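Left out: one protein chain. Kept in place: all the others.
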Amino acid sequence: MADLSVKIHKLELKNPVMTASGTFGNGVEFDDFIDVNALGGILLKGTTLHHREGNDYPRMAETALGMLNAVGLQNKGVDYFCKHIYPIVSKYSTNVIVNVNGSTIEEYIELTQRINELEHIAAIELNISCPNVKEGGMAFGTSCPMAEQVTREVRKVYDKTLIVKLSPNVTNIAEIAKAVEAQGADSVSLVNTFLGMAVNAETRKPVLSTITGGLSGPAIKPIALRMVWQVAQAVKVPVIGMGGIASATDAIEFMLAGASAVQIGTANFNDPQCTIKIIKGIEEYLDRHKLLSASDIIGKLQM
Amino acid sequence: MADLSVKIHKLELKNPVMTASGTFGNGVEFDDFIDVNALGGILLKGTTLHHREGNDYPRMAETALGMLNAVGLQNKGVDYFCKHIYPIVSKYSTNVIVNVNGSTIEEYIELTQRINELEHIAAIELNISCPNVKEGGMAFGTSCPMAEQVTREVRKVYDKTLIVKLSPNVTNIAEIAKAVEAQGADSVSLVNTFLGMAVNAETRKPVLSTITGGLSGPAIKPIALRMVWQVAQAVKVPVIGMGGIASATDAIEFMLAGASAVQIGTANFNDPQCTIKIIKGIEEYLDRHKLLSASDIIGKLQM
Amino acid sequence: MKKQVCDLTVINNTRLNHDNYLIELKPSIKLENIQPGQFVNIQVKDSPTTFLRRPFSIHDVNYYNNTFAILVKTVGDGTFKLSKIEKNETLDVVFPLGNGFSEPSKGEKILLIGGGVGIAPMMHMARESKNIGVEVHILLGARSESDHILVNEFSQFGQVHLTTDDGTLGIHGFVTDHDIMSSKWKFDRFYCCGPDPMMHAVAKRAKALKTECEVSLENMMACGFGVCLCCVTKTNEGNKCVCTEGPVFNINDLEWQI
Partner (left out) sequence: MKKQVCDLTVINNTRLNHDNYLIELKPSIKLENIQPGQFVNIQVKDSPTTFLRRPFSIHDVNYYNNTFAILVKTVGDGTFKLSKIEKNETLDVVFPLGNGFSEPSKGEKILLIGGGVGIAPMMHMARESKNIGVEVHILLGARSESDHILVNEFSQFGQVHLTTDDGTLGIHGFVTDHDIMSSKWKFDRFYCCGPDPMMHAVAKRAKALKTECEVSLENMMACGFGVCLCCVTKTNEGNKCVCTEGPVFNINDLEWQI
């Protein structure tokens, strides 16, 4: 049986399959469906310094093999997180990673410092790519200087594994990846959602309360895969790939393109057990191809 | 019965439905299926100054409700066009528009001058967004200064309707749209295809000979619609919307978001008669909503 | 019972009228303690336009046969495909989801109000309420006579009152036009599920009558089990997820302008 373990900087993942922030709650919502500890790691939902109500309903629109969301980082803030959520997620033996969001550099720093104190949080994922908030969010991820600055400042106050999550809504994602790598990111994860829109022709109104939202799901896979491939060639740090992954085959494609690990997002909604099936499928694939370890496919696309 | 006619600069379209370049051949391939003259206009396949063989097979990959293509502007060049294709397409009474491609500014200019001489070509669509060629193509459409320059130079030698076709592979498409408008574009059309990629997990090879290709079809509709909406707010010239339109409802959504006309691309492959159905559907919609003309929905999204 | 994702066998699919289908499902695990108002989330296969699961109220439960039923009204391709499902086929279902209606007390008099396919959760509610010695009245509203379904089945558990928008059956008008909703009836509780405007009208009446009232919301859902945060509704305590903190809400907790 093939060795599925992979490394993302200091993180040891028992397999390359993680969950994507905002699609897996705090993990506990999945306890009824799967053994969360069987995953390589879990990304908790986006956290901010202060409580956020998020955007108004409707926050969701179904599209061609995809969905738009405009949740807007609804969460109870870091105090609540430390008091009520952290104790629960600390029980997991898998890697638990917090997705960190700010509207200003200062917020990113303060939030990171708070998370830094939490022993069982193995890493943070710096979200500089949320398309659903008015301030900060994607603005940091679509400008090289801003991406650099926020990474540099957060790096100063954080010594565990720092993953920076990139926005796909850019002309040159490899450039942003190189910029954050140069500022000390230990890994980059991509892609966050694509800015999209849905219109109701009958009511002649936008479907989402926020007009635009973030597109995820199988529809975006070809673009996400291209971006992961471009970024993997541009940086030396490990790349975490995501965007429309719903099967082991999808995950393997991302790994061949250069991803050391993958995150599963929207697919969790359709099948709360898909992550476990994907792990099994990768294992079967490696065995069938007589490969000894997951690293035998990472970046092994043959040209 | 509602008045379907719309205007794109000097072009009078009997209805807002055109075909997208590269998906409609030279029109004649559709003569067996539809009355091409019933369309608002047709965009001929991408033309270059010199003969191009295009890329190697495989040039196509099917994706989640979409497809990647890597045709690479295969065409016989402008001499052949003038001699053999122009005489045939001149028979059409609808607007016939040439999609103009170059690897250098000089090529764009020379090609435009050649097309300018053709009486029955009502307009050109300057393609600064082809992702499938090594030189030129998308490079012009993803940089503001380059987009400005090519538009300015072409404008100098062309006095009929100049449409500039934008690339979606950018951070800020509205900015590019404003830039080409300022240089004299009479209209902008968007979007061209999204740069994407497909991998065959079994062979561990890219599916396309060119590794990456352009994504089109319903999958991209939410992103295309958002871009059309952003561009329509940013420019004063008429916007031509496209990207995944397959039904009258899709077309109406783009028009509500601000498109004065639409182009139908990939949907022509699935249903060679879809353009005619879309025209009928728009007409029915207007009648059902007691609207007198197509212009009553253009940009009429209610916030 | 614990949330599950499993393949349920279709025991029966009965067409009730032009657009309503009663689908009976049998899990391999034992059904226990399904609260009236809870729902299931179903994967629709072979529908390119149906990407996400589709939520349906648990219509009725038969613990003896270990089956439950859902009532499906065809409105788009997802429900259309479901309506074509045949006996012995399986459906991939996540269930049971959400919180049900709060349990009435023995001796109370309650009114279950269902509009359109909103009657779906009321059968299980009517059955369970009658079982514990509650006086059940059922008020069903529909557009027209042919839209009224399951009237006989409901009448097993209490008196049924009907309205139609066009007057072809029962009282001519909306449910709130029915005398049963007037002050003289003195219900302890209203339980309501139906189109938004109807639930608002019922809630308004309930406030006026000072009657306890719960409504079951049908917000658009992506996950159905509390992780996507797409299905929220505004409450006194901020945004709450309809899928896990509802779908049933007491109208006093909602920020409705009524």
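In this document, chain identifiers A, B and C correspond to the written order of the chains, with residue numbering beginning at 1 in each.
As a working rule, a contact is a pair of C-beta atoms (placed from the backbone, for glycine too) under 8 Å apart; a residue touches a chain by one contact, two chains touch by 3 or more.
Fair warning: this is a prediction, and the values are worked out from it, not measured in the lab.
Engineer: Which of the displayed chains are touched by the chain that has been omitted?
Structural biologist: B, C
Engineer: Hey, which of B:6, B:36, B:49 or B:71 is the one touching the hidden chain?
Structural biologist: Checking each option in B:6, B:36, B:49 or B:71, the one touching the absent chain turns out to be B:71.
Engineer: Touch as defined at the start, partner being the missing chain; which of B:24, B:158, B:194 or B:254 qualifies?
Structural biologist: For the chain that is not drawn, the touching residue is B:24.
Engineer: Applying the definition given at the start, please give the residues of chain B touching the unseen chain.
Structural biologist: 22-25, 29-30, 32-33, 45, 53-54, 56-67, 69, 71, 74, 217-218, 266, 268-273
Engineer: Quickly run down the residues of chain C that touch the omitted chain.
Structural biologist: Interface with the chain not displayed, on the chain C side: 46-48, 81.
Heads up, the rule we're going with is that only the chains that are shown with their structure count from here on.
Engineer: From the Cα centroids, identify the chain that ends up most central relative to all protein Cα atoms.
Structural biologist: Most central by this criterion: A.
Engineer: Could you grab the centroid distance between chain B and chain C? Build each centroid from C-alpha atoms only and quote it in angstrom.
Structural biologist: Chain centroid spacing, chain B to chain C, equals 48 Å.
Engineer: Centroid of chain A to centroid of chain B, CA atoms only: how many Å?
Structural biologist: Measuring from centre to centre gives 34 Å for this pair.
Engineer: Which chain B residues reach two or more other chains?
Structural biologist: 65
Engineer: Can you pull out the residues of chain C that are in contact with at least two other chains?
Structural biologist: Within chain C, residues 48 contact more than one other chain.
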